[in-house]
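Got a structure for you, questions after.
Only a single protein chain was left out; the remaining protein chains are all shown in position.
Moving on to chain A:
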Amino acid sequence: MPDLFTYRNSLPEQPGADGPLSGMRVAVQPNLSVNGWPCNAGSHALAGYTALADATTVARLTRSGAVLIGSSHMAELGFGLADDTIIQIIADGRAELALITDTMGEARVAASGAGLFGFKPSYGLISRCGLMGLVPSMECIGLVAADPARIGRALAVMAGSDPDDPSMPDDCAAGFSADLPPITAQPTAGIVAEWLEGLNAAERSAFESSLARLDAMGIATRQVNLAPSGLFRDAHQVIAAVEASSSAGKYDGVRYGHRSASGKNWNEMYLNTRAESFGPLIKPFLFQGAYFQFENYSAFENACRIRGRLMRAVTDLLAQVDMLVLPTRRPAHDPGRATTIEETYDAFGLALPANLTGHPVLQVPDPTLAAGTDLGLQLIGRRLDDARLLSIGRQMSSIAGEGC
């Protein structure tokens, strides 16, 4: 069996500091900076790069007693989940918490395939300092664990204002409390009809049966309407490709990583380096971004406008219902096997709306099903309503545990 790790902490048994997370074993991807660890973000362009400092979140976790056990293999620059091994590390019980960069739903989709909880917090709640990102306006460190309360405890440590990440919005400064609130008034959930349009009959019936668990909790569901899911996907793809194309410029491969030996002059050397560094999935994605940047900028501007409208529409819907529910993934579209941009987007089509709008979203597994057949259930909540989502998730898991 190939090694699941790209780097292992040589002192994983060492007990962590005293603190709320004392002894919690955490696995990370190699795009999250841990001082002295190799951080290649899964890319040849960063080959051999060693982090110079801890990411803010990493420092906060270890200070609170968590133990970082190592980093996994990952898809190049966190675009999708191809070749990613982090979920296997946690599914095997080697870690209690996995941090997976969630740009189009990676943390949730990976969690649903393994029967785990996966959480993408409100955009801006967690510092991105030390994250070697690709799509700054959508990506977020996602948390994956078997227990939503554990996610809540870790999030409480990780969240809150960070002077090293001045991009965090003011409303996130206070952070997040570890005490999940009791659910008082019965929450309501909306089902967006347009988001289910692509599902086949089997997927629909699986989704409907998972709604039974909401019923059992007394959560009333009703149908609501929104723009078609394709619009979310298109806006995500255009904006993400443009941001990726721009951000990936940093990973030049010349000052660190792979550096081409060929080229008549340094301009050619730079070009050859980039050509040799980026892999077959990310390269066309960067080309797409460059196309919109240089040849069709108005399409990018339109995508930004559409994104603004979709954010407002989702926010408005969430004023009528407490959350939106939808499946996490379609099992036929395996993100681990996606080799093209289209296949990658197909695998994350249901997960990416929350990245586009920045709302918090929790993936809830159905423990009555074998891992791998479960579609997963996503609960999208109001901005900064992260704690309530985790509370509902906890209650759902306890109901399921009673053999519902």
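By definition in this document, a contact is a pair of C-beta atoms (placed from the backbone, for glycine too) under 8 Å apart; a residue touches a chain by one contact, two chains touch by 3 or more; residues count from 1.
Following the convention adopted for this analysis, contacts and distances are computed from a predicted model.
Can you pick, from "GvpL/GvpF family gas vesicle protein", "Carbohydrate ABC transporter permease", "Acetolactate synthase small subunit" or "Aspartyl/glutamyl-tRNA(Asn/Gln) amidotransferase subunit B", the UniProt protein name of the chain not displayed?
Options "GvpL/GvpF family gas vesicle protein", "Carbohydrate ABC transporter permease", "Acetolactate synthase small subunit" or "Aspartyl/glutamyl-tRNA(Asn/Gln) amidotransferase subunit B" considered; the missing chain's recorded name is "Aspartyl/glutamyl-tRNA(Asn/Gln) amidotransferase subunit B".
Please pick, from A:Glu76, A:Glu243 or A:Asp386, the residue that touches the omitted chain in the full complex.
Of all options in A:Glu76, A:Glu243 or A:Asp386, contact with the hidden chain holds for A:Glu243.
Which of these touches the unseen chain: A:Gly19, A:Pro38 or A:Pro136?
Residue touching the absent chain, from the options given: A:Pro136.
May I ask which residue of A:Phe119, A:Trp195, A:Phe232 or A:Tyr251 touches the chain that does not appear here?
Considering the complete complex, A:Tyr251 is the one touching the chain left out.
Given the contact definition stated above, which residue among A:Ala41, A:Val364 or A:Ile380 touches the chain not shown here?
Only one listed residue reaches the unshown chain, and that is A:Ala41.
Where does chain A touch the missing chain, residue by residue?
Counting only chain A, the missing chain is touched by 33, 39, 41, 46, 49, 51-53, 55, 128-132, 136-137, 163-167, 242-243, 245-246, 248-252, 254-255, 266-267, 270, 293-294, 297, 300, 304.
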